[in-house]
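Note that this complex is displayed minus one protein chain, with the remaining chains in position.
A, B and C label the chains in the order they appear, each numbered from 1.
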Amino acid sequence: MIPRTDFPFFFPFRVRYAEVDAQGVVFNAHYLTYFDTAVTEYLRWRGYNIWQQAAVSGFDFHTVKSVVEYRAPIQFDDEIEVGVRLGSHGRSSLTWELAIFHQGDDKVLTTGEVVWVYVDMAAHKAARIPEELLTQLG
Amino acid sequence: MIPRTDFPFFFPFRVRYAEVDAQGVVFNAHYLTYFDTAVTEYLRWRGYNIWQQAAVSGFDFHTVKSVVEYRAPIQFDDEIEVGVRLGSHGRSSLTWELAIFHQGDDKVLTTGEVVWVYVDMAAHKAARIPEELLTQLG
Amino acid sequence: MIPRTDFPFFFPFRVRYAEVDAQGVVFNAHYLTYFDTAVTEYLRWRGYNIWQQAAVSGFDFHTVKSVVEYRAPIQFDDEIEVGVRLGSHGRSSLTWELAIFHQGDDKVLTTGEVVWVYVDMAAHKAARIPEELLTQLG
Partner (left out) sequence: MIPRTDFPFFFPFRVRYAEVDAQGVVFNAHYLTYFDTAVTEYLRWRGYNIWQQAAVSGFDFHTVKSVVEYRAPIQFDDEIEVGVRLGSHGRSSLTWELAIFHQGDDKVLTTGEVVWVYVDMAAHKAARIPEELLTQLG
């Protein structure tokens, strides 16, 4: 489990009423929306506009795998933050490592991973991630 | 309030756990997803493929107004159906009239309206709805 | 249409990728989630904890009507803010008036209303809204 101090970036959320279920806790699917939004903000922080890049370069990232481990419940109105870190990467894939904390608190509420593959959109095939791009992302 | 017998078409739903909130009832925003899905199925029933038509014709419908009146709560696992009827229409707009019932029950749980405007996508302007299209829709 | 300067309170959002549809604009149902979240934050600003109050007092507000008028599209990553104002109120109901703007811009993108009824939860009946509560809310 990655300690809080090992994340270079955090993005805050306040849990919306629309996101909790009949047990008063965040419904399991919405964690992936938090992850997706937090990675988008991480990319903005690194100066990388993923949508613009895809249009210009003809290469895009596709999500191929998501993992969420729910360790402690998160409730309505909770002020949380999602830590984002670029994890391992191969020739054409990379892994985002994620964790959710209460704001300013070290206890890990959730951990997760999202795996992306770099795709040549014209050829519909996985492609090598350029070295400069990895440097910019991570 | 429109009686059940005045709707020509119904589409069934079973309420998903993901759709209820901390009070165990359907969260207010999801009613508009039920409405949107039910109108899509109504159009399929009338032989009208809205997405295909927009691509071919250069004209599309945009939603300009939604109204929901919540009359009785709807709960997790409830088997409901959404009645759909083409209501009034003007030169370039038309109104969908909607109501939600428990399956096979006359009590009105919800009523609503969704207003669409017919748009010339190239000119970015409202356009006259062709007579044949109105006939097909309703 | 209520001008920007007539709203006492605004709550900001950045549109999430999860909230846009195949046309790249916010899906119509999510506007009600923005409204719901913005009203919650308005209440926090006025020092009113709706969930706590319901538990303590035995009285709660139920949403009985929602209206959204979509005037201009809102896109992925847009920075918007939702203006909230307490509108008219009767013996047992009150109306939230809402509008969406781009941050720092006067153009009205969306207007809306959400109507609440004050309910005696034990008796399952509408109840008179106390004068002090109206003062606190508005």
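Keep this in mind: contacts are C-beta pairs under 8 Å (C-beta built on N, C-alpha and C of every residue); 3 or more make two chains touch, one makes a residue touch a chain.
Only a predicted model underlies this, so the values are computations on that prediction, with no experimental measurement involved.
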| item | value |
| --- | --- |
| Touched by the hidden chain, restricted to displayed chains | A, B, C |
| Residue of A:V20, A:V68 or A:I129 in touch with the missing chain, whole complex considered | A:V68 |
| Interface with the unshown chain - residue positions in chain C | 17-18, 20-24, 27, 29, 76 |
| Chain B residues touching the omitted chain (full complex) | 16-18, 33, 36-37, 40, 51, 76-77 |
| Touch residues of chain A, complete complex, unshown partner | 28-33, 36, 62-71 |
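Note that only the chains that are shown with their structure count from here on.
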| item | value |
| --- | --- |
| Chain pair that, of all pairs, has the most C-beta pairs in contact | B-C |
| Identifier of the chain whose CA centre is least distant from the whole-structure CA centre | C |
| Copy pair chain A, chain B: interface residue numbering same or different (half cut) | same |
| Remotest chain, chain A as reference, centres from CA atoms | B |
| Rounded Å distance between chain B and chain C, as computed from the means of their C-alpha atoms | 23 |
| Interchain centroid distance [CA atoms averaged], chain A/chain B, Å | 35 |
| Multi-chain contact residues (two or more partners), chain C | 33, 36 |
